[in-house]
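Read through the structure below, which is laid out as structure tokens, and then see the notes.
Removed: one protein chain of the complex. Kept in place: all other protein chains.
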Amino acid sequence: MTIRAAVMTEPHAAMEIWSLDDPPIEEGGVLLETVASEVCGTDVHLHRGHLADVPYPIVPGHVSVGRVVESRGVDADITGSPLAGGDLVTFYDVHEVCGVCWHCIVAGQPNRCANRRVYGITYSADDGPLGGWAERIYLKPGVKILKLPESLTADDVIGGGCGLFTGFAAVERSGLQMADTVVVQGAGPVGLSTAAFSALRGAALTIVIGAPGDRLALARHLGADVTLSLEGMELGERQAAVLELTGGRGADTVIEASGNPAAIPEGFELLRDGGTYVVAGHYTDAGDVELNPHLAINRKHAQVRGQWGTEFRHVIRALKMLAKHRDRLSFSRVIGKRYGLGETDAALEDIAALRVPKAVIVP
Amino acid sequence: MTIRAAVMTEPHAAMEIWSLDDPPIEEGGVLLETVASEVCGTDVHLHRGHLADVPYPIVPGHVSVGRVVESRGVDADITGSPLAGGDLVTFYDVHEVCGVCWHCIVAGQPNRCANRRVYGITYSADDGPLGGWAERIYLKPGVKILKLPESLTADDVIGGGCGLFTGFAAVERSGLQMADTVVVQGAGPVGLSTAAFSALRGAALTIVIGAPGDRLALARHLGADVTLSLEGMELGERQAAVLELTGGRGADTVIEASGNPAAIPEGFELLRDGGTYVVAGHYTDAGDVELNPHLAINRKHAQVRGQWGTEFRHVIRALKMLAKHRDRLSFSRVIGKRYGLGETDAALEDIAALRVPKAVIVP
Amino acid sequence: MTIRAAVMTEPHAAMEIWSLDDPPIEEGGVLLETVASEVCGTDVHLHRGHLADVPYPIVPGHVSVGRVVESRGVDADITGSPLAGGDLVTFYDVHEVCGVCWHCIVAGQPNRCANRRVYGITYSADDGPLGGWAERIYLKPGVKILKLPESLTADDVIGGGCGLFTGFAAVERSGLQMADTVVVQGAGPVGLSTAAFSALRGAALTIVIGAPGDRLALARHLGADVTLSLEGMELGERQAAVLELTGGRGADTVIEASGNPAAIPEGFELLRDGGTYVVAGHYTDAGDVELNPHLAINRKHAQVRGQWGTEFRHVIRALKMLAKHRDRLSFSRVIGKRYGLGETDAALEDIAALRVPKAVIVP
Partner (left out) sequence: MTIRAAVMTEPHAAMEIWSLDDPPIEEGGVLLETVASEVCGTDVHLHRGHLADVPYPIVPGHVSVGRVVESRGVDADITGSPLAGGDLVTFYDVHEVCGVCWHCIVAGQPNRCANRRVYGITYSADDGPLGGWAERIYLKPGVKILKLPESLTADDVIGGGCGLFTGFAAVERSGLQMADTVVVQGAGPVGLSTAAFSALRGAALTIVIGAPGDRLALARHLGADVTLSLEGMELGERQAAVLELTGGRGADTVIEASGNPAAIPEGFELLRDGGTYVVAGHYTDAGDVELNPHLAINRKHAQVRGQWGTEFRHVIRALKMLAKHRDRLSFSRVIGKRYGLGETDAALEDIAALRVPKAVIVP
């Protein structure tokens, strides 16, 4: 049997449909039937050639949900829950870190391991169906599989997508104090998730700055207390609004989830003296910005923290929170449109143009 | 009796010598005979009018050493050590914080209290001899006085000056791990102190980048393991040198003590992924710089921390370390030149022109 | 005019009703008409003579809600909200810390300042109506006053009482990670508040161990996901239940809010390796317990943290959370019974006998 997959053959090229051989299942390997995979900003970066060392042709799709079709010697997920054919699962896209480099074993920061292998990004299509934009996904031995709790649907998870985990990581990284005021810059998938987890983590006031209106409505639905529109307000008005909401001090915590360098100086303006600013919106070259570093950082006694990628703990913890708060958190509503394997070009364009908050590939 | 004092009447004006009335000693007040006071970058900022809300005319001199001349109802220093006439003391220049504002009581960051009163900066000469560039200094009730340990001379303390405490605070703020590699940007008083405390705090390798050569020699004397000259090396060479010293990764901790905005992008280049960058070199407007925030902060998974001012704990702890390590730490060698009360214009010019690392006023 | 007050003249003595003179209102002082004051475990300790240096006779009642009757020169609360006659307020019972001792200015732990002055505890009845079990309470200059948000009633606040703030502090101190499993030992006022804030702070699972059944029902109402009864289960059964709920590992975070020394070894049994245990249930001598310190602490790689008292930030932040989540958090339901000034002996007895979770004095 063969597997239909959408393949990105090289940057800027039209997507192609390939037929990949069904892979042999190794001891410890699992084959999934893809239920849904996501299109995120990283896929656009991949298509534009912004990431280094990508082994094109690739099968994109790093966060996915699937059903177990076949497995060898795997009878439980990573938490020990029994795993059987037909079970709905997701998995951690970072398949491997080296475990022997300085970042892995001295710094305790495996997210900066130079040898990470990531589904949908660092594998070639020649290696097999190792991305989610395919009818089936092969999970190599050691891939960390999580069975979805019964209360969660595939749409709940994929509607959050990788942004769900990035937003979780950004909120964790902020170390926000209970009853803090939090400003989230951006209302895309990362911003929406950040707002949701900010509220669940104990913020007394979560303010989202973004556009367009329907995303702000989603933000409020997911937990934001106040939204400020980039379309309807000037920078000065937004700043005035934040100051008024914070006793004139600015926000305790600001989390940048916009990917726009221009958001950075604005973020410092919105941050109170002594506050914490998490920069999580982008990790490739989105351009430079002018900044007065001594006023922004030193005089403000600020803390600024980047959050690169996610670790497995973010995934498992985010899904636990999603399951606990499923009544309030309907990330399925973030899904803007579904695309077949033959429509991935359109999906990439829609995401690049911000036409949909979350595009989902349904093979 | 009257007190001769050097008075800064307004920004850019020549310094004047005034005769101030000897102040009445309140209950809890102490009068000091000034032994030495320092000239630091802040005094240059004051002279250039860079700080807001300064009540000119002022008697500059925030960090000073003096001998107790007279006191009312004060028989011990802040640690409980007996205090008597003739004792050599220093004191914390931040006389008061309000204790009721949000930064004082909610954030636990009194250094950002808007109502701080600081010797040599926020008092007018009309309020009395409340700065160190005067024959005598009046310590109002509540000023935190520290008797110098017997092993320390006035020169040991004033040679470090406020930079001693700022450097201590910067190193504390970095949270550096034992055996880290630390890069210090700048070899002025703050940079020298930062290098000294970096070594005492357990860095395995402390690298100072600065100029000129005699300051780098001081840095090595005070604890730096390696110095890289701004004069003799291009940016690329400095970066290559740091990479070679750090197994190709960059430094675990970078501390900016230069006050130069251009140091910031260089600092990020020298920082390893996942490292910590403390920005402590300036707190007024030193100008803008171009920065790629997503590459510098997010992709690097960096932590960036400003350190505004010092708190009393920095002062008492820094002096304890100075006393313990007096054999190794001769900050008296940092003193470039001594100036009488009539020579403070020259002192300001020498500091502004970086002609001396530390200028000391001896009234 | 005079003020009727319930006075504890000495340990073990019956409470007396005294008439205190109406105090002169100093500049910065505020007189409140008492709406409600609480009876908590500390009041029982006071009545049993367990605290040192208490200046009997005293007017107990440290956490109270009142209405502004009169004030001099006070037109705003500590956050800057306008304050007028008739406004409903509460205040931070710790009136003063010294601001010059080592714990205040070096350790940054004013809660361990030896010179704290606390309403209802460290003031004598001879000093005036400085406790809540009186018709009126005099707030001296500098007392930190908080106007209740319009959405909160006096019962919302006093139903939580000081336990509201202690529970908040215990959860903050735990540093719990989002999606952690938390075990709370105890279902009294501190335990209930701890459970509520645990849930609001992002725990995925909050388990309360306590008794009797109606308190456990309150715990579930306030946010606990699971309750285990001290009455119906043996220690081994409770441990088995916690292990089953935590994948066999034990809880990430355990918070002791029972005041029973025997809870401590049980707490360590319930804690996972590498977890955090906060001990917050008592601060006087509740007796010894046998512990294997190396197995409990070292082998477990545990963190154990005491939380002594509360700081103002806990009060203001807890009230913010209460206001935000008023729909879910009805601490008014914790109030077991109301007592007049003449019934304070009964109130003390009911609290000591655990007959009511929260006793409220309504003068």
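Letters A, B and C name the chains as they come in the text, with residue numbers starting at 1 for each one.
FYI, a residue touches a chain if its C-beta (ideal position, glycine included) is under 8 Å from a C-beta of that chain, and two chains touch if they have at least 3 such contacts.
Given the structure is predicted, the values throughout are model-derived calculations rather than measurements.
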Residue among C:9, C:79, C:111 or C:124 that touches the chain left out of view: C:111
Sole contact to the chain not displayed, among C:283, C:312 or C:339: C:283
Residue touching the undisplayed chain, where the options are A:142, A:232 or A:342: A:142
Contact partner of the left-out chain, one of B:46, B:139 or B:171: B:171
Residue ranges of chain B at the interface with the undisplayed chain: 79-80, 168, 171-172, 177-179, 197, 200-202, 204-205, 247, 316-318, 320-321, 324
Absent chain, residues of chain A that touch it: 78-79, 99-100, 102, 105-108, 142, 144, 311-313, 316-317
For chain C, residues in touch with the removed chain: 102-103, 107, 109, 111-112, 247, 249, 259, 261, 264, 272-274, 279-295, 297-309
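Keep in mind that, in the parts below, only the chains that are shown with their structure count from here on.
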Cα-centroid distance, chain A relative to chain C, in whole angstrom: 40
Distance from the mean Cα position of chain B to that of chain A, given in whole angstrom: 43
Contacts with two or more other chains, residues of chain B listed in rising order: 102, 107
